[in-house]
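To keep things clear, I will list the structure first and then write my remarks on it.
Here the complex is missing one protein chain, while the rest keep their positions.
Up next, chain A:
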Amino acid sequence: MDPVIEIENVSHLFKQHRALDGISFQVSPESLHGFVGPNGAGKTTTLKLICTLLKPQVGKIRVFGHDVRNNVKAIRRRIGYMPDHFSMYRQMTVFEYLDFFAAAYGFTLKERNRIVADVLALTDMDVRKDDFIQGLSRGMQQRVSLARVLVNDPDLLLLDEPASGLDPRARIELMEILRELRRMGKTIFISSHILSELAELCDSVTIIDRGKTKYSGPMEALLDQQTETPTYRIRVDLSAEETETQLSALPGVLSVEGIEGRSDVRVKIDPTITDGNQLLSAIIASGMIVMHFGRDQRHLNEAFMDLTERGVRS
């Protein structure tokens, strides 16, 4: 399948400041793609370029195969962009606001009734439809904002920091809605700083820093990267000390490290001697009862810290 977003060697300058410096990546259809980078890395600029608010100065951006320079209307019909700030007509009621955008997209009255009801149900806002937007909490306003983005049934959602400023409950609920949208076949491109949630949610990720692409690809591959020595996280029915002694004696085990505050241990193996299956069999054969056995992956935070540079961009 053709990628939904293709970015090739895109650079963008604001006066003397180089916001983007030859970034390239692709986003596959029906995927949930995370977009990560430190403050000032160029995330919002990239999003504005994809959603046609800015025109690329150098390089090419194609969305659904359309060049963002020439096919603005065709692209806008198929995308929904949620900016990183609340930009809503606060004097409108929730219903009026969604109905207004549905009408602006050219839907008939009958279609609008169905669409507004659907997006209100999806975002769980139907009970608040007659409330003024100004009176809603931040989390509710974010839901209305998401509902607005969904009004034209877009194939691609571009979300800039959708969870910023939300309390944990509102954040979890928002993530649930995003999962539901992915199940509905939408492609979601999400920029966020909440890495733990992105790691759990996204199929693929792009990390940028100082206007350059540092990584772009599947989330799994990023988390497995740089672990040339396979590492497993194991918990057995023994004390930490006994576990370390017994596991160190198994063939192919290079090291066993305890994890502070946990009864798990991290075991590194030599892949030329053994593999995960053999290790598990050896543990069971030695009479230990396995409580947990899994491949130890890096956290997205660690990958992010490794790939991005320290300090503030000049």
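One rule holds in what follows: contacts are C-beta pairs under 8 Å (C-beta built on N, C-alpha and C of every residue); 3 or more make two chains touch, one makes a residue touch a chain; residues count from 1.
Going forward, contacts and distances are computed from a predicted model.
Between the names "Phosphate transport system permease protein PstA", "ABC-2 family transporter protein", "DNA-directed RNA polymerase sigma-70 factor" or "histidine kinase", the one given in UniProt for the chain missing from this structure view is "ABC-2 family transporter protein".
When the omitted chain is restored, the residue from A:D99, A:E161 or A:D264 that touches it is A:D99. Only one of the listed residues, A:Q57, A:Q91 or A:S196, touches the absent chain: A:Q91.
Residue A:L54 is the one among A:L54, A:L120, A:L178 or A:V253 that touches the chain missing from this view. Residue positions on chain A in contact with the hidden chain: 48, 51-54, 72-74, 76-77, 81, 83, 85-91, 93, 95-96, 99-101, 103-105, 109, 112, 130, 132, 134-135, 148, in rising order.
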